[in-house]
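All protein chains but one are shown at their positions in the complex.
Coming up: chain A.
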Amino acid sequence: MLFAAAALIPLGYVMLAAFDMGWAQFAELVFRPRVGELLTNTVLLVLLGVPFTVILGVGGAWLVERTDLPARRVFAVLLVVPLTIPAFVASYGWASAIPSIHGLGGGLLVATLAYYPLVYLPALATLRGLDPALEESARSLGMNGWRVFIRVVLPQLRLAMLGGGLVVALHLLAEYGAFAFLRFETFTTAIVVAYQATFAGPNAAALGVVLAGLCFVVLVIEAAARGRLRYARVGSGTPHPASRVALGRATPFVVAALVVLVGAAAAVPLTNVARWLFATDAADWQPLLGATWQTVLLSVAGALAAIVVALPIAWISARYPGRTARALEGTYYVASSLPAIIVALALVTFTLRVIPVMYQTVATVVAAYVLIFLPRALVSVRAGIAQIPENLEEVARSLGVSPLVAKGRVTMPLLVPSLAAGAALVALGAANELTATLLLAPTGTRTVATGFWAAASAIEYAAAAPYALTLVLLSVPAVVLMFAQVKARRSG
């Protein structure tokens, strides 16, 4: 309950901020051309960015999973590679390659290429788990490959598309670094600018309230679109691979399109990181070790704290499902859907007003990481607990072992892989976190992300390159882990 209350700090901040300033001041700060411009940019970004990522993600997943695309196993991996490149590093790659790239067009290009794997992965997982007999039945009813995709496959992908689309929308709303590079102003970039100018003043707070409102709108739209939609495989059937649609004459065009996509999403940023790496000198590499060490310490602390918080919630959710469990879990998911900038502003305000000694301390940064990345730990730990049969503990008790010892001797050893996976996902997310770290880290702290940002925003591209490389390398394990989980889903 204490953890649930802590999770409500960012939400509470948004409400208090709106309440504190009163309607008159809020209206004055919000109803002005500048905010209208930010709103237009942000809404356009989401309205265009989400469909683009859904088309690329679902299209890519269908091509590698349901067609006779040549080298589809290679493409299956290549299509997920952009996820290893943080959006702000990709943006740095593009901005350093084409300095004129900017605005909505640039923002859309970079964000779409950076985030389409967030739809691709769940779509791939769904396609792999889809009963091929459904498609075979549709074919036997006279439908061609394209109609089978539209009328049978696509409806089953709806949950994956909605889920992936929601994650992309929340990322678009929360992203700071990628758009700041491209001089494309959104609410998040404007809040950081306002914070830097006037600290946690009313302007930043008012923009924060609108941004949080946008997040809720996105959540409500997704929930309404999802409704009570559930798809489950009916009957066990015999698992067998799905038959593939022949691409025929379209093959070379499809292959070329995928090469262009992977090239733009992965090769452009990576080759530019490599290009700048060649321009580095020893001085550029010197601060990297210290930054990496601080990153490791902060992200490991964040991961451990997230696991400690996630464990009881996941336990209640998996073992005692009910309204309380759903409300508790829902609180975390809603709180975690708020952009990092809001979490950071909330923690700045909360620490200064309630516990000033905590302001700009490692503990506050760790708390921010927990609030931002908790769902990663929750999903992993809850799935792990759900997989452990409850009767193992009962049997242990029947053998004379107390309930607590039974948990320690039976459940915890079995849960270790899930705890490790959850901790790894949180640690790797925290290692790449920029916005909250910029606002909350103690003076003098330099993580890989903030080090990269300091160099890149000063247009010292060569100095930023070692950090960029490290950020990519830090992302690889998390992406491999996610991809492995998807691949583990058997067809059938």
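In this section, a residue touches a chain if its C-beta (ideal position, glycine included) is under 8 Å from a C-beta of that chain, and two chains touch if they have at least 3 such contacts; residues count from 1.
Convention: contacts and distances are computed from a predicted model.
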Options "ABC-type quaternary amine transporter", "Helix-turn-helix transcriptional regulator", "FAD:protein FMN transferase" or "Quinol:cytochrome c oxidoreductase membrane protein": UniProt name of the undisplayed chain: "ABC-type quaternary amine transporter"
Residue of A:Ala24, A:Ala224 or A:Leu399 touching the missing chain in the full complex: A:Leu399
Absent-chain contact - pick from A:Leu288, A:Val410, A:Ala430 or A:Val486: A:Val410
Residues of chain A (touch criterion as defined above) contacting the omitted chain: 389, 391-392, 394-403, 406, 409-410, 413-414
